[in-house]
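Written out below as structure tokens is the structure these notes cover.
Apart from one protein chain that is not included, each protein chain of the complex appears where it belongs.
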Amino acid sequence: MNQARRDQWLASFLSVMVHGLIIGAIAFTGWHFIRPTRAPMVLPIEGSVVQAAAPQAAPQAAPPEPAAPPVPVVAQPAPQPDPAVEARRAEERRIAEQQEQELARAKAAREAEAQAEAEAQAKAKAAQVAREQARKDAEQRAAELARQQAAKDKALREAELRDQLAAEERLNAARTGGQEAQYKQLLYARITNAWIRPPSAKPGVVCVVHVTQVPGGEVTGVTVGTCNGDAAVRESVEAAVYRASPLPAPPTPDLFEREFTVNFAPTD
Amino acid sequence: MHTHIKILLLSCLSVLAFAACASKPPVKSAAPAASSSSENSGANSAGADANNAAAGAGNRALGAGAGGPGGPLARVIYFDFDSAEIRPEFIDVVAGHARALAANASIKIRLEGHTDERGSREYNIGLGERRAQSVRRALLLQGVTEAQVSTVSYGEERPAVTGHTEEAWSKNRRVEFVYLN
Partner (left out) sequence: MQFKNALQLFGLVSLLGLAPASRAELQIDITQGVTDPIPIAIVPFSRAVPADGGLDVAEVVRHDLDGSGRFRSMAIASMLSQPTRADDVQIADWRAAGNDYVLVGRVTATADGQLSVVAELVNALTGQRLGNTQLVATAVNLRNAAHQVSDFVFQKLIGARGAFATRIAYVSVTGNIGAQRYSLIVADADGENPKVILDSDQPIMSPAWSADGQWLAYVSFENRISSIFVQRLRTGERRQVSARVGVNGAPAWSPDGQRLALVLSGTGGNLDIYVLNLATQTLQRFTDNPAIDTEPVWSTDGSVLYFTSDRSGGPQIYRASLAAPERVERLTFGSSYNARARLSPDGKQLAFVTRVGSDYRIAVQDLASGDMRVLSHGSLDESPSFAPNGMSVIYSARQGEQGVLATVSVDGLVTQRLKSSQAEVREPVWGPFTP
């Protein structure tokens, strides 16, 4: 294979490599948004919770229990008093007991009430927390879904973009590649017809000639590089490029190359 | 077949005509001596008369009696392309010469072999020699002694007829009987 083909292969290979790297980079960085992350979020709710609606189930708090708090039984060692007094005292005691009981009941009631209230409060608070939690979760969920969607959309957009780019590239290549091939064909035909080939230019002879041209095709410089032909071959390849001047114009001006290389390598 | 007989008759007639005139036969020429020269000397010629007289004498001698009932004996026989085989129609001719030679051991003959112009010259020398040898063998088989027959090959160098057609070529593929005395 000659130098030109090798370079073409190298260029194609490099191009594929770089494209692959870039696409890989994009894919890698975008990967994060597509796959669910493991730590540290734990969703308490599995399944499809769509809306942050009002919490349906209140937390199971202990039902208020009118539990009678244990009444401290105070054992009073009673001295032996007189009956009336005792009666009175007993009555008093009874009243006191009654009062105490009432107090206690009231207290208990109050306590229960307080407790119930506390519990209710706690319940409410828990409910609120739960609600908030739920709301937060829901928000997160929504956010995550939104992100997922966004990521999907983005991936979709990127894919579309890549497709679009590839299509443009193909179109470009078809256009410029076709035109570039056309330009090369023009140069090939002109130089081939201008190369008066000496008998010593046999297969195996390879001469690399560096050509400089100005717009309009006039050849301004010819340098014979590596060349394994004899003096007549060297003379002939240099003459060929000059005889080919002015070189044909490319199909589009942006294809013009001020400097290019001609590889003379006869095959028959 | 008929064309061959015609050719034979023609050649017989022409040979007779030439013999009668005692002039130089078409394909004979020059003397053995001094026919070449080096760079600075001029052209040569040769004492052709001496040889012609001899040939003429030989011809006259043959004409006088060797021909047999059909007439004078042909001096040329012809060959097929790339072949040295004596064609059937010439067997009698060869036999006639064999008789004449066998009858008189002092008569000497030279067989001159020729080819048509096609192909390489030195290879044609070989073909001409093959033809002459073929006739020589036939003569030796019929009682002629070796000392009487010599051969020479001219290859394509001395055509009898110019031309680049089969007709001309067929007339050049030949052996000539040249009586030396």
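Letters A and B mark the chains as written, and numbering starts fresh at 1 in each.
Keep in mind that, in the parts below, a contact is a pair of C-beta atoms (placed from the backbone, for glycine too) under 8 Å apart; a residue touches a chain by one contact, two chains touch by 3 or more.
Nothing here was measured: the structure is a model prediction, and the numbers come from that model.
Enquirer: Of A:A109, A:A124, A:A146 or A:L161, which one is in contact with the hidden chain?
Expert: The missing chain is touched by A:L161.
Enquirer: Just to verify: which one of B:P72, B:G96 or B:P159 makes contact with the chain not shown?
Expert: That would be B:P159, which touches the missing chain.
Enquirer: Which parts of subunit B are in contact with the chain that was left out?
Expert: Contacting residues on subunit B, toward the hidden partner: 24, 26-27, 29-30, 32, 35-46, 82, 117-123, 125-127, 129-130, 132-133, 136, 151-155, 157-162, 164.
Enquirer: Please give every residue of subunit A in contact with the chain that is not shown.
Expert: Residues of subunit A in touch with the missing chain: 2-5, 7-8, 10-12, 14-15, 18-19, 22-23, 25-26, 29-30, 32, 158, 161-162, 165, 168-169, 172, 176, 180, 184, 187-188, 191-201, 222, 230-233, 235-236, 238-240, 242-243, 257, 260-268.
Rule of thumb we're sticking to: only the chains that are shown with their structure count from here on.
Enquirer: Mind checking the centre-to-centre distance between subunit A and subunit B? Centres are C-alpha means, answer in whole Å.
Expert: 110
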